[in-house]
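Only one protein chain is missing; all other protein chains are in place.
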Amino acid sequence: MSLDRMDPQEFLALTYAHARQNVLSRRSVLGGFVALAGAMALPGRAAFAEGRGGTLRIGRDQEPDSLDPQKTLIAVSDQTNNWIYEPLVRLDVDGKVVPGLAERWEATDNNKTIVFHLRDGVTFHDGSPADAEACVWTTQRIMDPATASPSSYLLGPFDKAEVVDRLTVIYRFKEPFVPLWIGLSSPSTAILPRKSVEALGDQFGRNPVGCGPFRFAGWAPDTGIKLVRFDDYKCGPVAAADEVQFLYFPEDSTRIAALETDEIDVLATGQAVPVDAVRRLRQNSDIQLLSRARQGLRALVFNLNKAPFDDIRVRQAVCHAIDREKVLAFALDGNGQIAHGPLPTTIPGYSKAVEALDYAYDPAKAKALLAEAGQSAGLKLSMITSDMPPIRRTAEIVQTELRGIGIELEIQSLPVGEWASLSSKGEHHIFFMAYEYNDADILYAALHSQGSYNRSFRKDAALDKMLEAQRVAFDPAARQSLLDDAQALIMRQAYWAPLFEPLNFAALSSSVRDAALRTDGDISVDSAWIEN
Amino acid sequence: MLPLIIKRIAYALVIIAGIAFVVSAMTKLVPGDPVDVMAAGNPGMTEADKARLRTQLGLDRPMLDQYVSYLGNALRGDLGTSLRQRVPAAQLILERLPATAELTLWSMVLALSVATPIGIVTALRRDSPIDTAGTVVAVVGVSTPSFLLGVLLILLFSVQLGWLPASGYKGSVIAAIPKAIVDGRFDLLWQKVRYFLLPSVSLAFGLMAVNARLIRSAMIETIRQDYVQFARAKGVPPRTVVLKHAFRNAIIPVITMVGLQLGNLLSGAIVAETVFAWPGIGRLSVQAITTRDYPLVQATVLITAVLFVGMNLIIDLLYQIIDPRMRHG
Amino acid sequence: MADSTLSQIAATAPTESVHNVARNQFLKALRRSPKGLAGLLLIGMILIGAAAAPALAPYDPAQQVLGWRFLPPVWATGGGWDHILGGDNLGRDIFSRIVVGARTSLAVAIIVVALAATIGSLLGAVAGYAGGIVDNLIMRLVDFLLAFPFLLLALMIMAILGPGFWTMVLALSIALWVNYARVVRGEALRIEQMEFVEAARSIGVPGWRIVLGHVLPNVIPSVLVLATLEVALVIIAEAALSFLGLGVQPPTPSWGKMISEGRDFLYDAPWMVLGPGLVILMTSVGINLFGDFLRDFVDPRAER
Partner (left out) sequence: MSTPLLQVHDLRVEYASPRGLVRAVAGVSLSLDRNRILGLVGESGCGKSTVGQALLGLIQPPGRIAGGDIRFENRSLVGLPEREMRRLRGNRLSMIFQDPTATLNPVMTIGDQIAELFRWHRPRMRRKEVQTRVTELLERVGIVDADRRSRAYPHELSGGMRQRVVIACALALDPALIVADEPTTALDVTVQAQILDLIRGLQAEHGTAVILVSHDLGVIAETCDDVAVMYAGRIVESGPTAEVLARPRHPYTAGLIASRPSITAPDQVVRPIPGTVPDLANPPVGCPFHPRCVRAVAGCREGIPALSPTREEPRHAVACPLAA
């Protein structure tokens, strides 16, 4: 039963499966990869070829806070660091674990230790060697309280790393850790050059040095972040573009205008392509629009500690009152997919069985359920949502839908700081859940009684047990069965009212070649290039 | 004059210390802290992870303790370190201040250079069609939200006509002027000016309207002063009466307002900075507040306040040059 | 010896009902001023519209109909008289939202200006009259607020209290009372020197009564003019705060919020911005015209 007694090969197989499931499920949704400009062959990490190059100017809606990978937690920083640094392993375009700095690896010591064999001859952009020594120093730094790394939690029960020889390093964990590759493929754990880090001090985050496919060339408020191709890149094919610029445009209309006027070539990551602009971009024949299912969900979470949501009939009534087709059409202009359970179809572990447990749109039934629960018309409820425009808009649609069955919903749409702190106080009736995650373990965070993200404040012993068990279930089938049960229970109890799964978009000007939309919402910056 | 400056600086220091205190107190009242914000996008982070990070970042110290050590450090020129960006707050501000300062400056120059002739002409031709037209422009100016104007300008001049870049900042214009004059590289200067045009117009439009009105009413007030009549009675030509006698007196109240407006521009530029992707301190401070990056909030508020106070000090001194009555007492 | 004669004559002028005269003069002046009349007409139209909003709005402003999404206005192809100004991104009738949103926008503007004018005038009058340490304290507070970047202060207040109607009112009032305090203090200093205040003081009228009875009534004209013009400014400020995400909470429509939301659709559905933009313009034009007239009227020198 326990992971530490598993055969190392089996253990690793389990961890790969964990990652591969992601891949399969992602592929199944929208084809995942969009071939461009006349059905080109899959670029992947093909060798650098003649005629490629150019400067790739990428517009984003966010700006990295720090490019010190150990000192940031925000996605856009990771999505920049990903091209500067080299983690031990990488996730490819489709989220598959592939070798990074480590060529190969094996598990030993009751699966608590992973031995990594590093590629030979890899150097950092500052010329120092990326060897076992560097790996150990990197892990010491991330665990050092003085670093105050917000991302160290990604390493889970990590203990320490040790040098075996110049190209062999072992990572010791206190217990076997299934979501291993999520942390080890993240730029947060990528290998850092001690020489430059120590020389630059707190300016390292502004002058990053790694051993990834691009070398950092500058970060100024006026020119954005500039990277140039690292021709000595050893951990994969050398990148196609000569130069990459990441530019920050906080205002949607400006960012789109910049693409339309050829000031930039790509819009990608985050909400860089706002769903409101999809219509306009689709009509523009000079622009290629990529889309791909996102590992995320929008749902209403009922506060079970607060009347009237302690009554299942009221929860069911709300579920029946919402026409999700309409919500999808209004909020996302139809760019998404209706959700049926607490997990989106894109996260491994999604249970198809929940589709049968769906609460269909039926306002009459909703009214009847309310009456049955003794709720008269004019019920006043409050809902907390974040103030991101598509989310706030969705909340407004939900508000109108609930008015249809006589519920007056007061919306508190809050900036992220207030949103995070007020929602944990539990004074709301409904919490508008919007999460992005790549593992079914999100259910633990969001529904376990000890979960850090539990906004339904439900303490359900049966559910807690299932969610604890899935965390250590090494057999995929067994884990799936636990997850099936958990999802069915959540839907039967109507803890949540799922709404929809959104999409990721990227927009490219017609001169961009070989760009694919990755699972994390970024494009494959290393394979893309500009045709003159 | 010197004692006055010293007195003003002393006042300014008290005000700035007060602002620092209020900001400290407010940060304690604001729900949520930087760790909450970081965790918001990372459901995998547990309460234990958050608590550890709070201790490491020093968020659990009492407010007064933080305030006192902050003031001490600030006096030594250390404005603290950003919790999110992990570099000195002063560095972040210095990187962005020139962009905001220059945008503010050009917007004010633009606003005043359009508002002054309009204000003077409408005052002289009071109730004429020109005055009415001036009023209409002014009302439209103050009634157009600057973000809307900004987006409209981008759609028209960048997307439709393709004359000007939609957004961005490509370096200082002021710094490019000497090179343009010495080497005759006016093309390089234009490359910078292009980026300034739309943002400064969108920021200046409302100001232009307000200042045209201000100058108009100050001029109307001044023109009916006896000394203006007296100048005419002396046979001074109208142009000289208006510019030398009336205008020089009329700008005295306008200068006070311009001082206040410059202060508002520094923080009001937030909107233009957002629309035009302008890397200024306005955006920086908004981000600092939304991410609860308290040291950065403190630093941006302090720097903006210091600038404001400093600018108004300069304006006080300017007063003494323009208005001899201020020179004594 | 010289000054007395004619001023004495003037002083014996009968003081019949001053208020009636003032009112009559006001109405008479208003009738003669096309500017004042046009302004009043515009303001009146908008106020009546806001008051009669539920009757005037053809639809429920929160009603969302799929077929009304991005419905063009009547003058564009595809539009119709059913929805004069078209439909927005959530399939709501824009005209109904403007009519109902007038209530929010005007309420914010009027409450903020009333609050700011009352508090500012009182503090300004007290500062100007009392002088000394009180004056110093109040004016330092004014300096403090002037030096505190307004939008950042608003953001912090909002972060503490949460966004919403009253938070917005509070933030804007805190920013605006300062102007009144400055104007009124200046006027109070001037009036304090005048003989009738001296006279009141000499017969032992307490300070607060002098402020209330003598100083405040005399500064009302200047305050009134300032207040009129600031109503328009507040409506715009509401739009700017909505742009930064600090506006009123849904489903309450407001003009500022409508413009702020509409900017994302400026390309596909420009009418989402056009309607609210035009009413803001109308209101502002009305208020400015009327304010100009008021300024000319209360400023006695303007007649010479």
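To keep things simple, chains are lettered A, B and C as they appear, and every chain counts its residues starting from 1.
To be clear about the criterion, contacts are C-beta pairs under 8 Å (C-beta built on N, C-alpha and C of every residue); 3 or more make two chains touch, one makes a residue touch a chain.
Keep in mind the model is a prediction, meaning the values are calculated, not measured.
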| item | value |
| --- | --- |
| For the chain not depicted, the shown chains it touches | B, C |
| Of B:K7, B:R61, B:K179 or B:R325, the residue in touch with the unshown chain | B:R325 |
| Sole contact to the chain not displayed, among B:L2, B:V182 or B:A233 | B:A233 |
| On subunit B, residues whose C-beta touches the chain left out of the figure | 126-127, 225-227, 229-238, 240, 244-245, 248-249, 322-325 |
| Sites on subunit C contacted by the missing partner chain, in the whole complex | 1-6, 8-10, 12-14, 25, 28-29, 32-33, 296-297, 303-304 |
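Criterion: only the chains that are shown with their structure count from here on.
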| item | value |
| --- | --- |
| Contact pairs, highest-scoring chain pair | A-B |
| Averaged-CA centre spacing for the pair subunit C and subunit A, given as whole angstrom | 47 |
| Between subunit B and subunit A, distance of the C-alpha-averaged centres to the nearest whole Å | 38 |
| Length of the line joining the C-alpha centres of subunit B and subunit C, rounded to whole Å | 24 |
| Shared interface positions of subunit B, touching two or more other chains | 30-31, 147, 151, 155, 274, 289-290 |
| Per-residue overlap in subunit C, given as positions that touch at least 2 other chains | 159, 263, 266-267 |
| Of subunit A, residues touching subunit C in the complex | 252-253, 256, 274, 276-277, 279-280, 326, 329-330, 387, 389, 392-393, 395-397, 399-400, 403, 410-415, 417-418, 422 |
| Residue ranges of subunit B in contact with subunit A within the complex | 30-33, 35-47, 49-50, 53, 55-57, 81-82, 84-88, 95-96, 99, 147, 151, 154-155, 158-159, 162, 165-171, 273-277, 279-280, 283, 289-292 |
| Subunit C residues touching subunit A - in the complex, by the definition given at the top | 62-64, 66, 69, 89-91, 159, 162-164, 245, 249-251, 261, 263-268 |
